[in-house]
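Okay, handing you the structure first.
Heads up, one of the protein chains got dropped from this complex, but the rest are sitting where they should.
Moving on to chain A:
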Amino acid sequence: MRGGVYWSVARGAFRRYATYRAATVAGTVTNTVFGMILASTVLALWRTRPGLGGYDAAQAVTYIWISQGLLVTVAVWGGGFQDDLQARFRSGDIAVDLYRPVDFQGWWLATDLGRAGYQLVTRGAVPMLAGAVLFDLVLPGDPLVWAEFLLSVALAVLVSFGLRFLATLTGFWLHESEGVRAVMTVVSMFFSGMLLPLALFPGLLGELARVLPFSAMVQLPADVLLQRRTGTALLGLYGFQLAWGAALLALGRAGQALAVRRVVVQGG
């Protein structure tokens, strides 16, 4: 019964995003343009340094297109439910959300999963196809690898949701989480592997990037599709994503419990 509510919320979110067709087309074009630009720069780098970071040129270009496909799906840049929630903080509607007979965090997670599902089949898949037409990509032929990739993308969305939920919760205290969100964007763009494969990060910076949750958003799903992690290493990868996802959701819950008390104080 309860599960049914969240399922229909997720489906509703999917349909809501599907309504904005022109926005989808415009966004897909933008992702494709950026994919072309970044793929060219990466090719130039790999021409002088073939095999850099353990990737050959075709793999590096494939990495760029995967990351472009994930950018909006996983909401590395932020957004999705964050926009709605921030607007509700500003208007005060958040008080209404809190006494609804569904779980606050679960509700927004459901909307975000619906959104991610829609973005995956549009802004994820189309730029990848365009990239495959325009550049030499190395994509697996085995459908099992694609299924493994989709699972890691789902976990990536979970981690991303956990992070964005925490960032948005600061709105309870600051009334305006725009600043926190901007900081989060910087950190997640950099440490997720969105800009360059984390293997290119030198020394300590690379070590740090590999333990932070952000790598679960782009680098790890890309590793799965490029088959850099298979067998037990793949299980370890899922474990890393799942552990961060669970920890962030739990933190979000704790933060929410504190925040709810805060709202009562404000209202009284």
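The criterion applied here is as follows: a residue touches a chain if its C-beta (ideal position, glycine included) is under 8 Å from a C-beta of that chain, and two chains touch if they have at least 3 such contacts; residues count from 1.
The definition used in the following text is that contacts and distances are computed from a predicted model.
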Taking the list "Transporter", "Cell shape-determining protein MreC", "ABC-type lipoprotein export system ATPase subunit" or "Succinate dehydrogenase, hydrophobic membrane anchor protein", the UniProt entry for the undisplayed chain gives the protein name "Transporter"
The listed residue (A:Ala18, A:Ala58, A:Ala125 or A:Leu195) that touches the chain absent from the view is A:Leu195
Considering the complete complex, of A:Ser160, A:Ser177 or A:Ser215, the missing chain is touched by A:Ser177
Listed in rising order, the chain A residues that touch the chain left out are 20-23, 25-27, 29-30, 33-34, 36-38, 40-41, 43-45, 47-49, 52, 174-180, 182-183, 185-186, 189-190, 195-196, 200-202
